[in-house]
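Report on the structure given below.
A single protein chain has been removed from this complex, and every other one stays in its place.
Lettered A, B and C in written order, each chain numbered from 1.
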């Protein structure tokens, strides 16, 4: 399986399709069935005490799964999440970016299934893990 | 089981603890083991095409579960989501508020488990469903 | 939406397609988008202490979701579970049958989504809850 889109192509696609989202994220790495995406943590992602909010971590795992799917199938604006199961395990450190590492476990014609581990940049402990299913629209 | 906090008390608590979040939501109803919470949809929640984003729906189910838990145990700022499994089933209508209807299925000393159905205000079809587990901190 | 198969039709279908499974279960009720299925608890379902095992409860929610799907679309032997998220909340009572109450939240052309509550027969507390997604094979 060859990678169809590298980080530069994915970031350009995100800016075109989802400008308000693209400003918060950066695809940093793609590899066969894998991608790393960074959440650039700012004030809007924080909860009192400085920790990153649950919805912000959800947004990261959702985007990381989207990125790895597009990396493998090419630009498809309409793929949609149908299911996500997420476990929150440790509190993120205040004011530090997050990295979501996504891997695809199945890339079918209509469904893609994968999981994502979330860590603080440069730190080993897993803060959250998620599994996601994406519905891929029929290709013309 | 008696309700410890009514919608007014919950909304006041949210404004005090999570002001940036409280502006987006309103607790509309509490009942034993139940609560309804509204997401006041604005530009920030939308995706191209006018549909409400996945992270915004996640934020709604997370807050609805938090609201029903607080309604039953009283104000506890530190309860945290440990797990959420969410299914996205139908696209929300553009520019219409969402209602999350939460019910608690178990309220233990350390864990609360419940589920949430998400609909457009005044419409019957379920757009998303989620089940969530909350860890309740030990009471002093 | 009309019910296509009543409990008698569903039980007969199960006996024909899955005889080893059918002996353990009984569909007791169907209604539009709903079904009740009983697990007839025997030695094989128990763990030390007399409680029903997790895999037995999984088997019940899986079958209840299958039953409610078939009830609405008619006999399709090949529908398969693609995802199940299950929360175990309370221990079942020793030596008492279980009832799984399934409801369909979405019945699309290729995917069905629903949830199931598990209780001891005649008792109110919810022992487990599950949400499931089924892939429906294309109809010829």
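In this text, a residue touches a chain if its C-beta (ideal position, glycine included) is under 8 Å from a C-beta of that chain, and two chains touch if they have at least 3 such contacts.
Everything quoted here is computed from the prediction, not taken from an experiment.
Peer 1: Who touches the missing chain here, A:51, A:81, A:101 or A:131?
Peer 2: Residue touching the chain left out of view: A:131.
Peer 1: Contacts of chain B with the missing chain: which residues?
Peer 2: Here the touching residues of chain B are 82-83, 85, 110-111, 133, 135.
Peer 1: So that we can see where the missing chain sits, which residues of chain A does it touch?
Peer 2: 85, 87, 89-90, 105-106, 113, 115, 117, 126, 129, 131, 133
Peer 1: List every residue of chain C that touches the chain not included in the displayed model.
Peer 2: 17-18, 20-21, 44, 47-48, 53-56, 58-59, 62, 80-89
Everything that follows uses one rule, which is that only the chains that are shown with their structure count from here on.
Peer 1: Mind checking the centre-to-centre distance between chain A and chain C? Centres are C-alpha means, answer in whole Å.
Peer 2: Centres of chain A and chain C (C-alpha means) sit 34 Å apart.
Peer 1: Based only on mean CA positions, could you tell me how far chain B sits from chain C in angstrom?
Peer 2: So the centre of chain B lies 28 Å away from the centre of chain C.
Peer 1: Determine the centre-to-centre distance between chain A and chain B, using the mean Cα coordinates as centres, and give it in whole Å.
Peer 2: 23
Peer 1: Which chain B residues sit where two or more other chains touch them?
Peer 2: Within chain B, residues 85, 87, 89 contact more than one other chain.
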